[in-house]
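With one protein chain removed, the remaining protein chains of the complex are shown where they sit.
Entry: chain A
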Amino acid sequence: MLQETAFTNVEAEKKTVTGADLLIEALKKEKVEVIFGYPGGAVLPIYDKIYDCGILHVLPRHEQGGIHAAEGYARISGNAGVVIATSGPGATNVVTGLADAMMDSLPLVVFTGQVATGVIGTDAFQEADILGITTPITKHNCQVRNIEDIPRIIKEAFHIATTGRPGPVLIDFPKDIAAGLVEQPAEAEIDLPGYQPTIEPNYLQIRKLTEAVSGAKKPVILAGAGILFSKGSELLLEYAEQQNIPVVHTLLGLGGFPADHPLFMGLGGMHGCYTANMALSECDLLVNIGARFDDRLTGNLKHFAPKATVAHIDIDPAEIGKNVPTAIPVVGDAKVALSMLVKQNGKPPENSEWIQTLNEWKKENPYWYEDSNSPLKPQRVTEMLYEKTNGEGIVVTDVGQHQMWAAQYYPFKNPDRFVTSGGLGTMGFGLPAAIGAQIADPSATVVAILGDAGFQMSTQELAVIRELNLPIKIAIFNNRSLGMVRQWQQIFYEERYSHSLIPSQPSFVKLADAYGIKAYEITSESEAEKVLAEVMNDNEPVLLDFRVAENENVYPMIAPGKGLHEMVGVKK
């Protein structure tokens, strides 16, 4: 008997760590600064370790807010955003965020709790098949089956999320795995024989591209978010200047090329500017760097860049040729490709006529709106926000009209200053994403430009802003409607405003007050001037309820099914 007890003690001594310990240890090894998480039954063993782990933990007021905050954090910091949610409803609440991050290639590592391994498959309390649910909307996902595997799985998850084309990775953590004891496992090694992203492009393809550029008369670069993910902005500038090629940005690429540069032709796509869209339509060589030819950018593919030879640099080979037939495919990292192109130092194209045409277009067709003191114009508000932040703030948006105005009237000078939900177009994204962005860059002025409807999809996160005293400037463009839906109904559905007008709204000022956040209702330009001068440099959160013109539309626009050259509303 005595002997047996002694033996048990030895065993207990050897088995010194739990699965949750290994999780925390792995997060520390990955230098995780912040966890966005929400506790619950299945993650209790993990939360017991988080209690005194020393990593900043942010408690959103809804798991969806947590994952959007992690997206904002990832977009600004370049690190993987870390999320923890409990099993069942906790896990299903992060689904939208996963789909959003998958579309916009944001690196996330999401841990979901799961019921204990013994009851998986029995419809246990708070059980959901989160692997099955998230397989199509994650870059990778897996469930931990052995405690010893935890260090390796987490190391692999961070590697997969942040390398190649970034994306979300989900790890499902059964409760007994988190609570179980093991001996400290050996140092983990990554074992991913099926995952080797191509970083360095094929030299011959780079040569081919250089030759095509030299021979082009009307070349244009379309730069997407790949420029930002690869940290290739400086090289893009160097290359564009070396070859004298004009640059058009996608929505998610904004900031990759300085907007005040003479070679910058603006935002392309559905609500892009005339010059950018005409440049794409008229060019004879289109060099796509890190963009995926999304339908909001290309318009009707039949009319897209009809005269152009298309070259496409992308780290994801599946994007090349997916939507647009590509003559010069270049698989690799945008920054590495650009450095090779710069080194080639090919003969610049003879394109002075082209540049001249573009500059004329640019001069003749700027964005326009009818200014008025009252009703307040949302475009003017965006310009004022630009002025008050010297164009150096971080702008986080929700989805809809205000998002397009932000993209049009806040010309970004620097990379990684714009956080928006592009591919999935997720309403409710803006407010929580601003939280993540501010945590990633505490010294930046973060402006959350939101619509009144999107704001109401995640108002609860005001509590987090107050709690952490994040000095976010929340600018609500309040037109008492789902502006973009209303705009489409006006133009394409004979003004039948089906459920897009919101006549009954709470007082956002009182709501902010309830959360302890200073707030102002602003109805005129002069008032806006006064309030912004007062609050923009405060180290305090503030909510600004801009009562903007309710019938304002976003122009120019390209109707569905039309080509880029068929813009409407280019001029007054």
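Keep this in mind: a residue touches a chain if its C-beta (ideal position, glycine included) is under 8 Å from a C-beta of that chain, and two chains touch if they have at least 3 such contacts; residues count from 1.
The working rule: contacts and distances are computed from a predicted model.
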Name of the absent chain as recorded in UniProt (options "3-oxoacyl-ACP reductase", "Monosaccharide ABC transporter ATP-binding protein, CUT2 family", "Acetolactate synthase small subunit" or "Polyamine aminopropyltransferase"): "Acetolactate synthase small subunit"
Selected from A:V17, A:L131 or A:I502 as touching the chain missing from the view: A:L131
Listed residues A:T198, A:S214, A:N244 or A:Q490, member touching the removed chain: A:T198
Contact partner of the left-out chain, one of A:G180, A:P258 or A:P329: A:P329
On chain A, residues whose C-beta touches the chain left out of the figure: 131-132, 135-136, 139-140, 142-143, 145, 160, 192-195, 198, 202, 316-318, 320-322, 325, 329, 331
